[in-house]
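Sharing a structure below in structure tokens format, with a few things to ask.
Yeah, one chain of the complex is gone here, protein chain that is, but the others are all in their spots.
Up next, chain A:
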Amino acid sequence: MDARKASKKRKAVTRDVEGEAGVFSGDELSGENLDGALSDNNNDLSESEEEDSDSEIELIDDFSDEDDEDEEEELDSDEIPSDTEPVATKKTLKSTPTDNEPNFRIVKDANGNERYLYDEINPDDNSDYSDVEENANTIGDIPLTFYDQYPHIGYDINGKRIMRPAKGEALDALLDSIEIPKGWTGLTDPSTGKPLELSQEELELLKKVQMNESTIDGYNPYEPLVESFSSQLEIMPLSAAPEPKRRFVPSKHEAKRVMKIVKAIREGRILPYRPPEEREEKDEDIINYDLWADEAERPDHIMHIPAPKLPPPGYEESYHPPPEYLPDKKERKEWEQTDPEDREKEFLPNDFGSLRRVPGYENFVQEKFERCLDLYLAPRVRRSKLNIDPESLLPKLPSPEELKPFPTTCATVFRGHKGRVRSLNVDPTGIWLATGGDDGTVRVWEILTGRQLWSVKLSDEDAVNVVRWRPGKDAIILAAAAGDDLFLAVPPMIADPEMEKASLDIIDAGWGYAASNPPPSAAEANKKNTPPQWIRPSSELADAGVCVVIPLRYIPKSISWHRRGDYFVTVCSGASTPASVAIAIHTVSKHLTQYPFRRRLKGGGPPQTAHFHPSKPILFVANQRSIRGYDLSRQLLVKIVQPGARWISSFDIHPTSSTASGGDNIIVGSYDRRLLWHDLDLSQRPYKTLRYHRKAIRAVKFHPGGRYPLFADASDDGSLQIFHGSVTGDMLSNASIVPLKVLKGHKITGELGVLDIDWHPKEAWCVSAGADGTCRLWM
């Protein structure tokens, strides 16, 4: 701080005694500490001559010496606010002398004015103004030589001269020095004012100092060296003591930075802690729950699945498995080629010879990654790998081979009809096949060879819509519908004369019955729902074998015989047919036609087809959407079947229905491509819906007689489909339905494929009528 000033002052002080420096210093060697002695020396010098001026410096020096560490600390801390400290000390200084007394006196000066005479300021040792010593020379920084010619050497603070010391004593001193006593120094002890004499010990001490020897007695400068600290770097420290704090070298840079921060804190630029935010008020709005605050240990969930326990590793997982566990080339290749998902085991046994040759697991990262994915994406579920053959998941259907016989190939093609063959039927003996087609002819064929045996042209314009043999082996009667008319015919030369006669007798028996009833009057005949009269055919037709004609006035599309062969039902499904005459039941023995239904069947358009129940007196009538069963004896509606099809084309009743071997089963074919199996005991709704055809299903048929559990359907896509549908005797098990075979062969002609289908009564053969003008026998 004022170091320069101080040094200058020191100079000024020491100038005077320059020439006697050596002696001067020797004079002072009374202190134990060499350093302290030296510094004292200065002080003493200044004290003697310029006490006032030197006091400040002395103070500061002392201060610095005494409080070595304190000062350092202070230095650090005071770096930045260096100005403030002295101010503070000044204040304290000023405050000390105030004893509530004015520190001045008022006197009159020469002019009579008031003059304030202040007290001499007597600062204490700590005062900065310690220079206010009475006898301090105040000449300033000028050479003392300027005062050589004056008796004084300067002025004190009060302007009084400081007189030069007397010189006469110096002569005396010289004289005294002639007889130099032991320890004479020629110096005056400033404290006593007597000549300073040094003792023998002191002289020896000085001599040692001069000789640069140690002043301590018995000090051996050549003691053996203990190499506590040598140039050699030791590996281990000799001492485990921690580094002492004193070795710490404080960084000035850091101190500077710290002071900067401190300053900033003081000025308020840096806040040492965060001021409390004003959140408390808001927090009351948001309620924070601690979800797990009161969580207690709970038992595992019922669906908890512990991690599966892995089986212990086997030989093949060894790093050095027995050779039989090692895969050969083929196995290895196979393993590599299979999809990782499908591999039976995830690794291939590998022989590394010894454990230290085992490399790192190559899939490690991959597996960890996947494991993480599993944990992240999927809950742990028991995922037993299913090594199940997909085939085994299919329902256990018997193989078609076991269900033989069923039709597989086309055995015979019946060619002869011009235009579509609309209907066909195999006779009850299974030898003859009757067909009817667009050309208006009914033909009878030998079923095996495909030889046409009989043909009759029933109508020139209208197509033969349906042909049906009368059931029963006692007679051979064929019912056919062409245009508006129904025909009953006994084809000649097919049956033996006896049977032919029997057949004719059956038909002819009704003539008498009809004749016994009076013919209806003309008025009645004109009414719409008057039953038609059965009439004899024209001689031409009669020669051909036709026996009876029933003019129905509307086009019958379906004929179905009762199993006893006395009744048959016809359905005129045309939209223009009045509902009351659409369904007609004909009695052969009485030549009688009746209309059992007066009103239209509910729900779903005109009636489509009708069949008698094979054993019960029930007539099933199908309209476009439902099938109704009517008990004819009680005249009641007993059953409604709703297959869910939009337009029923045909249906058939299982031949064993309502017998010992099972309940009523019905198959329904629909124009919307569905084949539906109904178990009437089960539900109104279909038990099974089979939708295998691409186009409308025209006809469905059970194998008659129940010898073979087969049924077939015919579709406009030109194919037949054969199914196995066995009905079991007990009510508990459902019918099993197995698709067996698709029979293709009919050509699609004009969007129509197969129009009718029938089964051979005994064999597993079926016949189909195609729109391409052919019929086919499949066996």
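Everything below uses one rule, namely that a contact is a pair of C-beta atoms (placed from the backbone, for glycine too) under 8 Å apart; a residue touches a chain by one contact, two chains touch by 3 or more; residues count from 1.
Here, contacts and distances are computed from a predicted model.
For the chain that is left out, the UniProt protein name among "Cysteine protease", "Ras-related protein Rab-21", "General transcription factor IIH subunit 4" or "Ribosome biogenesis protein YTM1" is "Ribosome biogenesis protein YTM1". The chain that is not drawn here is touched, among residues A:Leu348, A:Ala542, A:Leu592 or A:Ile748, by A:Ala542. When the whole complex is considered, the residue among A:Leu453, A:Leu632 or A:Leu682 that touches the unshown chain is A:Leu453. Of the options A:Glu267, A:Asp328, A:Glu362 or A:Glu498, the residue whose C-beta touches the omitted chain is A:Glu498.
Those residues of chain A that touch the chain absent from the view are 404-405, 409-413, 415, 429-431, 446, 448-451, 453, 492-493, 495-501, 504, 542-543, 745, 762-763, 765, 776-777, 779.
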